[in-house]
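Below is the structure I would like to discuss, written out as structure tokens.
Presenting subunit A:
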Amino acid sequence: MKILLGKVLINYPYFAAVILFAIGSATVLTRSNLFKKLIGINIMESAIFLMFIAAGSRRDGVVPILHMDDSLRPYINPLPSALMLTGIVVSVSVTAFALALIVRLYRFYGTTDAKRMSDIRNGVAKE
Partner candidate 1 sequence: MGKYLRLAFILILALLTGYGVLVTVAELPPYGADTNLTYNQVSERYINGALEDTGVPNMVTAIVLDYRAYDTMFETIVLFTAVIAVLITLKGAQEEGDRK
Partner candidate 2 sequence: MLELGMALFSGVTGALVVASLPKATERLRRAVVLLFSVTGMVFSWRVAIKIFNGGNIGIIAQLGGLTWSLDPDPLGAMFGLIASTLWVFAAIYSFGYMERKTRPQTYYAFFLISLSATLGVAFSGNLLALYFFYELLTLATYPLVIHERSADAVKAGRKYIIYSLSGAAAILIAIVLTYIWSGKIDFASGPILVNTMRPGLNLLLALFVGGFGVKAALMPLHRWLPAAMVAPTPISALLHAVAVVYSGVYGILRVVYSVFGRELMGTLSLARKLPWVAAFTILVGVIIATQQDVLKRRLAYHTISQLSYILLGAFTLQPWGLGGAILHMISYSTLKVTLFFCAGIIAERADETAVSRMQGVGWSLPKTMIAFGVASLGMVGMLPLNTFWSKYYLMRGGVQSGQWSLALVLIGSGIINAICFLPTVVASFQGEKAKSSGETGGNTMLMLGPTLCLAGIALLIGLYPGIVWPGVEAVVNRFF
């Protein structure tokens, strides 16, 4: 157990990523407000980004931009950063689209709460 925890401590960014992921998905799944769901999605995705970047990082590394003079220290792995640039764009797109959907839902239901919406819908169905 101690060894396990020691290893977890060494891998603290991954651990933080896992916790953030858990909080994010909990927000998505348990909060009924649509904004909260959206924020949860964003937290979750940034947790994954964190994991990726941590995977490419190294303690003695430097910024992966070529410096003619500073070639003694190693560069960090540039690939995860490149991937996560794409990832950020993706999460921006999803957020924008989800916001648009929220606006449209609000226009109809007058609320941004999923539970209220289904209540209203069932009420409408009963009438």
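For anyone wondering why these and not others, all candidates are chains of the complex that A comes from, given by their letters.
Quick note on the criterion: a contact is a pair of C-beta atoms (placed from the backbone, for glycine too) under 8 Å apart; a residue touches a chain by one contact, two chains touch by 3 or more; residues count from 1.
None of the values given here were measured: they were computed from a predicted structure.
**Student:** All of these sit in the same complex as subunit A, but only one touches it there. Which of 1 or 2 is it?
**Tutor:** By the stated definition of touch, the match is candidate 1.
**Student:** In the complex, go through subunit A and note every residue touching candidate 1.
**Tutor:** These residues of subunit A touch candidate 1: 4-5, 7-8, 10-15, 18, 54-60, 64-66, 74-75, 77-83, 85-86, 89-90, 92-94, 96-97, 99-101, 103-104, 107-108, 110.
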